[in-house]
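Okay, structure first, notes after.
Of the protein chains in this complex, one is absent; all others appear in place.
And now, chain A:
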């Protein structure tokens, strides 16, 4: 074999090895919230703000605390089915707090597998350790359900989960979108919008790899299921006042008395349960987004 070819081969082996290491699921070996006494009431608030039930409650079920899964998320990459995350053995019943933490913040399952980013862990990666501990305590107090996992309907090459490792290198663990000196209300609004309610998952357009185009943050996007458009919710796109935004988050009425609909209806159901100060904080954050 010629020397040049040998070197090329060696490089290829090293590159492949490097890629294999870089795309490996990377759970953090953490002791989560040591010495913290869990507060399930705060956990319920986090559960509501993060919209967990919107996808994980059984579709068409009135009881939003039975997290049986099954909701279908259509996307250009295939259809994803939200899994059972009830407190039963089919859900998160056997999970430790560090495993739960790694699922939310790093998108890694207790079995060492990458989750698809249909699960919005790119948002949840900014959740605080204490909030995650409270959420864990609350979710384990909810009923168990024995609905089995439904496999995602995703074709090649997106069915190779190792590819998600490469995706995460590009899109996971980014800084906050809105930065700079923020007062307490704006910080709370940013936490709720960017890390909890994951507004950007629908309202921000995606690039060809399915990552959020943060230069177009909350400026609206095509509906991933194909029909219609998810609206621009920056001040330039929406033009609503703070009280109009808060009214919408509370009653679901727009300023001209149209009503919330579609998948946003479940979001408003959740926002209406939050303290008024949280709805005001979200409105303050949205109104501070750059114009144009």
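Definition applied: contacts are C-beta pairs under 8 Å (C-beta built on N, C-alpha and C of every residue); 3 or more make two chains touch, one makes a residue touch a chain; residues count from 1.
Keep this in mind: contacts and distances are computed from a predicted model.
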| item | value |
| --- | --- |
| Protein name (UniProt record) of the chain left out of view, among "Chemotaxis protein CheA", "Cytochrome c556", "Xanthine dehydrogenase YagT iron-sulfur-binding subunit" or "ABC transporter permease" | "Cytochrome c556" |
| Sole residue of A:4, A:35, A:180 or A:261 that reaches the chain not shown, by the stated touch rule | A:261 |
| Which residue of A:35, A:155, A:228 or A:275 touches the chain not shown here | A:228 |
| Residues in chain A touching the chain absent from view | 223, 226-231, 251-253, 256-263, 265-266, 268 |
